[in-house]
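To start, the structure itself, in structure tokens.
For subunit A:
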Amino acid sequence: MPLIKIDDREIEVEKGITVLQAATAEGIEIPYYCYHPALSIVGSCRMCLVEIEGMPKLQVSCNTSIGELPPERKKDGKYDMIVRTQTEIVKRERENVLEFLLLNHPLDCPVCDQAGECFLQDYSYKYGRAHSRFLEEKRVRKNEYLGSNVIINHNRCIMCTRCVRFTREISGTNELFVQARGDNSKISIFEDKSLDNLLAGNVIDICPVGALLSTDYIHKNRFWNLEEKKSICTDCSVGCNILVYSQNNRIFRINARENHSVNGYFICDIGRYGFHRYEDAEKVTSPLIRSDGGFKPISWEGALKEIYEQFSRSKDGEKHQIVGIASPFHTNESLFMFGRLMDNIFKDKSIIGKLPFIEDYEIHFDSGFRISKDRSPNRQGLLDFCLNLEDEILQKVKTGKVRLCYALDDGVDRKLDEEWESFFKSQRFLVVQTYAMTPLAKLAHLILPGPSPMEREGTMTNDQGRIQWLKPSVSLTNKTRPDWEIIMEFMNTVGKRELKYSSVNEVNLEMGERFPSYRGMTFFKIGYQGLPKKNIATSRPSEGGQAGNTVT
Partner candidate 1 sequence: MATVVKSYEPTFRDKLYIPALFQGLMLTFKHMFKKKVTIQYPDEKHVPPEGYRGLHRLNKYPDGRIRCVACEMCAAACPAHCIHIVPEPSPWEEGKERYPVRFDIDLLRCIFCGFCEMACPEKAIELTEIYDFADYSREGLWIDKAGLLEIYELTKTQNYYTVPNDE
Partner candidate 2 sequence: MDLIGFIIICIKVVVVFAATMLAVMGMIYAERRISAFIQHRLGPNRVGPKGLFQPLADGLKFLMKEDIIPAAVNKPLYLLAPAMLLIPALMTFAVIPFGSSLTLFGRQISLQVADINIGVLYILALTSVGVYGIVLAGWSSNSKYPLLGGLRSSAQLISYELAMGLAIVAIVLMTGSLRLNDIVTSQQGHLFSWYVFKQPVAFLIFLIAVYAETNRLPFDLAEAEQELVGGYHTEYSSMKFAMFFMAEYANMITAAALTVTLFFGGWDIPFVDEAAMGNWGALLSGIAFILKTAFFLFLYIWVRWTFPRFRYDQLMNLGWKVMLPLALLNIFITGGILTIIS
């Protein structure tokens, strides 16, 4: 392994990596714009110039790979390369490069959405010179739409071509190219081919300056007002890692978060703009009970009392059947609790099913990025925790019995077909746990208000069996309660249990106790990058010390 020296530090590095990578890994900052770890190297911004001993000129560190020298040619007897990043000449060159990059760059940080997270700002402040010697008029161009969600501000562009390389190498869609040369060059698209692929939003993320802007976020807020939360996307079963930016409980944008085991550096536009669905939805903020054809708010105590009366006492002396409808949109913790409720409390009286999975077409990009066909985030978790899941529940449920149904709602993406609608209508008492007035909720007798996907907390298992942490990006409002807590209350009320989990972590621990493949998957342990599920076969866990008088 080559031994190199950067500034005063001796570093042993892999053969073939670049100087920039070596320095960054060691925590030595070398400024750069055009380099991106996921993209090919062009070395066009010249910001990462460093001094390398034995080379007559400054070198771009992003494109200088480290090799091994024969022993007799080693520098100072032992180093394969000696790099200096803080010498006078490097500093001066950085100043000069920045002056060039800023020649045509407007001084419009106050109206620029990138301000606050802009590398041009940061590096100008850190490495730049205070004044430009450029006296001429700056080149001014109009903003253009590159795609329906992307605007380009040509004036701010520094021609790093990250976006161009992205469309060539990651999305493979090739919409962007550099037009003309020199002063006239600009990022452009073919007239008949706008930047509208499913990964288009990522060019906004990777643009180091404020040139590429999202129509969804432009001029909505300032970066420093936003609160950043690390979470995962729940729009398909891949479970991309995301950063959610919100202010005052309102989400403003979603960016990709790096996770090489899941999504790399990027996310798709479905997830990026998906949060608007929950904004538009008609929210359920309080338990609602059906009355006179409509719904009227009811207190939690009232709702639980109603549940007790319906579920624990058989009217007309008939034997009743309890139908549980689980949802792959819920967290592992909620599904674990739901499975427990159905299997251990209602026992043989219950049957557990699910609505048909929401499936769309699967999308693969050449770079390896994929959007799963399965558009529900936690199918794996559903299968893991609801062991007696009936696939053909419509056939299995026998007619003529008293039927009580408890359904976890899939949410705003779910449309009900006629068959399912009539199934739900035939229920004697339908409890729906949801966050919005979905078609399913409209059929309910009692609606319990749960959190929306952006408010949920728990773990999710993606289609690769990776357990990841879904963190709430906005807090619960009004009378809504976490899903697991509602199910726990259900168990306590109907099953006469005295479960007292005070947080989702405790449910998580209990879940690990009962399901060996999830053992030890605490939030602390899985962290922000997630962990693969253990490959242990699951057997039916039983509830210790059951109360005998649960359902009469």
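The working rule: a contact is a pair of C-beta atoms (placed from the backbone, for glycine too) under 8 Å apart; a residue touches a chain by one contact, two chains touch by 3 or more; residues count from 1.
The candidate set was assembled so that all candidates are chains of the complex that A comes from, given by their letters.
All values derive from a computational prediction rather than experimental measurement.
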Candidate from 1 or 2 that touches subunit A, complex-wide: 1
Candidate 1-facing residues of subunit A, complex: 109-111, 115, 143, 218-222, 224-225
